[in-house]
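One chain of protein is taken out of this complex; the other chains stay put.
Labels for the chains are A, B and C, by order of writing; each one numbers its residues from 1.
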Amino acid sequence: MPDQVGLELIATALGEEIPGSVLETAFFRAQAGLLIAPETVRQVLAALRQSHGYRSLMSVHGVDYYPHEPRLGVHYELLDMERVDRLTVKLRVPLDQPNIESVTPDWPTANHQEREVFDMFGVHFDGHPDLRRILMPEDYEGHPQRRDFPLGGEPVLFTHNEVGSPGWTR
Amino acid sequence: MEVIREGIGGPQSFRERGLLARDLLRGDLEGLELERLVEQSILTTTLDRAVDWARSNSLFPATFGLACCAIEMMSIVAARVDVARFGFEAFRASPRQADLLILSGRVSIKMAPVVRRIYDQMLEPKWAIAMGACSSSMGVFNNYAIVPADKFMPVDVHVPGCPPRPEALMHGILKLRKMIQDDPDVSWRERYGAVGTEELLPEASPTAENAGA
Amino acid sequence: MLRSYLPAIVFLALGATVGGAFAYLNTALGPRRKIASKTEPYECGLPSEVKYGFRFGISFYLIAMLFILFDIETIFLYPIAAELRAFGAFALFEAITFVVLLFVAFVYVWRRGALEWR
Partner (left out) sequence: MDEVSARSEYRKLEESITLSPLEEQVASQRDFSGGTTEVLTLNIGPHHPATHGVLRLLVTLEGEVVRDLRPIIGYVHTGIEKTAEDKAYWKAIPVIERMDYLSYYFNALAFCGAVETLLECEVPKRAQYLRVIHLELNRIMSHLVWLGTSALDLGAMSMFWYCFREREMILDLFEQSSGQRMHTRYFQVGGVIEDIPLGFEAKLREFMAIMPGRVDQYNDLLKRNEILLQRLRGTCPLDEQSLLALGVTGPLLRASGNPWDLRKAAPYSSYEDFSFKIPVGTVGDNYDRYAVRVAEIYESVKIIEQALDGLPEGPFITEDRKIALPPRHELATSMEALIHHFKLVTEGFRVPPGEVYYPIESPRGELGCFVRSDGSAKPARVHMRDPSFVNLQATAAMTRGSYIADLIATLAMLDPILGGIDR
């Protein structure tokens, strides 16, 4: 894991290379996190690959920070196999215009994972080869993993909410 | 159906019965003893019971491995809980050659029409076992993505457990086998009194006539 | 003349009646339910998109023909093998030339590359 100082070095280097990209750095439980501006995601990831050696993108996943704004977050887990180093690049996108640039052209592994984030959270990835729903049926309305989407399922029948005997007892 | 061979007062030892059979074949056995021997060794049944006896002992399950219960379903074919002892080990891949659908796993809303179509494409007479808590009643995942099997197809046996032990599934299959032998023609709704779950076939006439299993 | 064929005729008649009876009983006794999706082709549980006038590649036909050719060859060997002692050495040489002839055909087909799948 890049330690506190290493993270700051990376942040400043990125700040000069792509002005205005790094908004915040978080070093929590010995894991380095980098909050970046949403529109610069492709350049930041390309820069991290070229100059800082993070050659593998392990995971792309979405997070819904419901009460706080901007609400929809996307995390990119980067990994450097030589130095066994991990870095999380995070970005936050508001609900009304959830468009960010897709990184699939540079990182083919993000193809299905971005489709899952689109399917579950509604973050739209421009430039994705075929952005369709991956887990839910094609014609499903709503994005299930948002915090305000109801969990669904049937109410479990207990004595207090059972309306008459449901007819199983013959 | 248990065949109870009540002991008639006649000779009991194997040797004597062998001699009696020899006399019968030679044709010098008459009267009461002949009556008794014939009564003892011939089974009378109806056509239905004979057909059901054959059907229930040769169910061909359709491999329908959805999720974790599929692994336990696979292990009933393995050596320890051998389903071949009862003649059910011929797991057929296509619904055309199967007459028992073991729904092993959780049925998601995207998979429900597929399960229904495969159940329709199975030839009559067909039965369905909902294996595990997820296909019987949404089990651990009471959420937006799971559909219990009863909502879209008639199920004969529900095997509880998550995943049920292979012995539990075996017990479910044997319970279904007994059910087939007892009274198969009554459709499963009358048999369980499941009022209100009549099956509305999309293509069949819209009146809620009872389409038997 | 007819008498010598009687067993064969009886055998054929019996086979036909028993086969026909089973087929008829099956449709007569078995329960039946007309559902549209039952008659549609089975494509792993999804509505099938394959159109009817579909033209398969020639390779399928080629492989099928070669299989039938060499399969018939083995069928001819059975009667010889069954009664070889009765037929004597002549039948053995007959069978060998038969197999060698077909082997030449096999080598030709093999060199022409019809066995590799395209």
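Here is the rule we go by: a residue touches a chain if its C-beta (ideal position, glycine included) is under 8 Å from a C-beta of that chain, and two chains touch if they have at least 3 such contacts.
What you see is a predicted model, and the numbers here were worked out from it, not measured in a lab.
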{"item": "Among B:59, B:83, B:111 or B:170, residue touching the chain not depicted", "value": "B:111"}
{"item": "Contact with the hidden chain (one of A:57, A:93 or A:123)", "value": "A:57"}
{"item": "Hidden partner chain, residues of chain A it touches", "value": "28-29, 31, 33, 55-59, 61-64, 75, 77, 81, 84, 86, 88, 107-113, 116, 133-139, 144-145, 147, 149, 151-152"}
{"item": "Interface with the undisplayed chain - residues on chain B", "value": "63-68, 70-72, 74-75, 77-80, 93, 105-106, 108, 110-111, 114, 118, 134, 140-146, 162-163, 165"}
{"item": "Residues from chain C at the interface with the omitted partner, ascending", "value": "43-50, 54-60, 62, 112-114, 116-118"}
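The definition used in the following text is that only the chains that are shown with their structure count from here on.
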{"item": "Chain centre separation in whole Å, for chain C relative to chain A (CA means)", "value": "59"}
{"item": "Geometric centre distance via CA averages, chain C-chain B, whole Å", "value": "35"}
{"item": "Junction residues of chain C, two or more chains touched", "value": "none"}
{"item": "Partner chain B, residues of chain A touching it in the complex", "value": "136-137, 144, 149-154, 156, 167-168, 170"}
{"item": "In the complex with chain B, residue positions of chain C that touch it", "value": "29-38, 40, 42, 45-47"}
{"item": "Touching residues on chain B, where the partner in the complex is chain C", "value": "47, 51, 94-96, 114-115, 117-118, 120-121, 123-125, 201-204, 211-212"}
